[in-house]
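In this view, the complex is presented without one of its protein chains, the others remaining in place.
Think of it as A, B and C in the order they're written, each chain with its own count starting at 1.
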Amino acid sequence: MQETTTVQLTVLGDFRSGEYTDWVRHRANILDLTGWINTRDNNFVEIEICGNPILVEAFELACSIGPYSVTVRDIQVRTVSNGPYSCSAFEVR
Amino acid sequence: MSFKLYNYVLSGNCYKVRLFAGVLGINYDSIAVDFHPGQEHKSDDLMQLNPAGTLPIMIADDLVLTETSAMLIWMASKFDSDNTWWPATDAAKTAAIVQWLGFSSDLTSTIGEARLHTMLNRDVKIEKALADGIVALRRIEAQLTEQGLRGGAWLVGESPTIADIACFPYVALAPDAGLEHDDYPAIRNWLYAIRSLSGFVTMPGIHEVHELRNEGD
Amino acid sequence: MAGLERAKEDWYPIAIAGSTVDGEQLDTSLLGINITLHGDKDREISVTADGNNLPVQTRYDHVWTTFSENPRPLFDIPEADEAGRVLVPCGVVRVKCSPLRAVENFLDIAHFPFVHTDVLGAEPHTEVEPYDVKIDETIDEVIATKVKFFQPQAAKSAGDGIVTDYVYRVAAPMVSILYKTCPPKPGSQDVITLFVQPLDEETCNVWPWMALYDYENSMADMISFQQMIFVQDRSILENQLPRKLPLDPKMEIPTRADMTSIAYRRWLKRGGAIYGALTEAV
Partner (left out) sequence: MVTEPVGLSNNLPIKRVMPARVGDTDIAVWRSASGVVSAWLNRCPHRGMRLSHGFVRGESLACLYHGWQYGCDNKCKYIPAHPALEPPTTIQTMAYTVVEKHGVLWVSLDGTPEIPALFEKLQPVRSISFNCSNEDVLSALAETTLTCDDGQVLSASDMQSQNILILDNPQNKPKLAVLFQKSSAANVTAHLLADNSWSIDGLIRISRWCELVRRRAEIKIPDNRRNL
């Protein structure tokens, strides 16, 4: 059993193209991570992500650049817990 | 030390000597020459030693050798006690080997020249060098194919000889000039066989045989 | 062409200073445009494109030019002027890849055990420890610090294997500067740079340059070492697909070990420095 971590990302930028959500879900699936994404508005996205810490880091890294149509200005990372997680898939909320 | 070599790291001709020394397990003194960008091989000191202005230059016993074929024969005669790399008493084999030693200079003047252009920006008639390079690769491919049908893996006979050492560098480095190995299965297998030889040494453009290292498993 | 106007604002290396003689003309290419370098009296150099003179300056042993009347200033390497350093221009190596890929590869350490085997890295020492990367807004550079890697032979002057400390700077889209542990002079750092001349979006001339504390090895030894390292990278660079650098890493899987690469791509994207980049997912 590998260790697990859950972190929340607050992503600030320009998400008007609407491509960020699908892009992030694609990345979560490639890295076999669970959690959710919530697009609050065109400038603000919240993501919770859970899985192996090395893969969670890889996910953060990918989210920090995103698709070309999206500008990520800042990404803040907050660890929520270091234990098992209830979410079984990656959801768009 | 067994000999002294005026050496340039990116030269396929210098690499023939480094490779053969590795395979024979002999040590030598290497003196780096700034061929690029410094053109040091054309300096007064080195032109005094080798009026042809080429690399490598080997100081062996009392000899100054400037042709790689001569160097390989000297090294084999002196250090290969089994006489397999240069079977001097076998007339047919030595004659066949010398044919390929001669051919190896065609590789230098085609693929080697194209590589100088494509990699180091040297002024070369690139279209002709590439076209002739393909002709040269096809000739090696045909020979290795026929040897394969006879059950062999080397250019001459049943074991590696200095013919293989002489032809290996510029065939292996052909992708540096944009001539890929994709169309040449017999060449690919031969390159692999040489790279797997005990004592094999690499050069830039020819990678380590990572298959044979197991630390990462 | 995307990014061309932005790319024209930068300085690029096109020759080693002092390498041309009186009256010699050297044709080359920059950003897809044919240019000519003229070696004149007293080694004064001029560069023309389509008959018009371009700005020229000589710095870090190279001749630099730009298409802009009002270019961004050439980056600063203060160490270049420190007394006692040996300055080593290493010549040119041409590579069939995006100029940005050449820089990105230079920022990468995870490939050392496989591409620079037994020199800059070796199995089983393959792990990349966490390090810091930031985009420094004030100087507009990418900086990676606290990079550490086990190296069997870190420099020509190194004996046994050591853990080498690295700091990377990306000082312009096509210039990267590396500071690393200097084996013969503890406390000091060797400076190794990659100056890249974009011939076009998919071909470049790479001009490695070093400022070292090394009094033991000959100039030829030091140049050979750096050429060996860079030409080992060349066959990787010519076989990465696509040939341009993707700014959208959708078809790639970066991990923590690729942090500098992703920071570099973010910085290029933010600054609109997309000459040689691919902006759609592939």
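The working rule: contacts are C-beta pairs under 8 Å (C-beta built on N, C-alpha and C of every residue); 3 or more make two chains touch, one makes a residue touch a chain.
Please read all numbers here as calculations on a predicted model, not as lab measurements.
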Chains in view that the hidden chain touches are A, B, C
The one residue from B:K4, B:K78 or B:R188 touching the chain left out of view is B:R188
Which of A:V24, A:L55 or A:V70 touches the missing chain? It is A:L55
Sole touch to the unshown chain from C:L4, C:M219, C:I253 or C:A281: residue C:I253
Had the left-out chain been drawn, it would touch chain C at residues 110-111, 113-115, 123-124, 126-128, 235-236, 239-242, 246, 251-258, 261
Listed in rising order, the chain B residues that touch the chain left out are 127, 130-131, 134, 138, 142, 145-146, 148-150, 180-186, 188-189, 192, 207, 209-211, 214, 216-217
Logged for chain A, residues touching the omitted partner chain are 2, 29-32, 51-52, 54-55
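The working rule: only the chains that are shown with their structure count from here on.
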When centres are defined as mean Cα positions, the distance from chain B to chain C in whole Å is 31
So, in whole Å, the Cα centroid of chain A is separated from that of chain B by 53
Touching chain B in the complex, chain C uses residues 16, 19, 89-94, 96, 114-115, 117-118, 122-124, 126, 205, 218-221, 223-225, 227-232, 234-235, 238
The residues of chain A that touch chain C in their complex are 23, 26, 30-31, 54-55, 57-58, 61-62, 64-68, 71-72
Touching chain C in the complex, chain B uses residues 8-10, 31-34, 36-38, 40, 118-121, 175-176, 178, 202-205, 207-208, 210, 213, 215-216
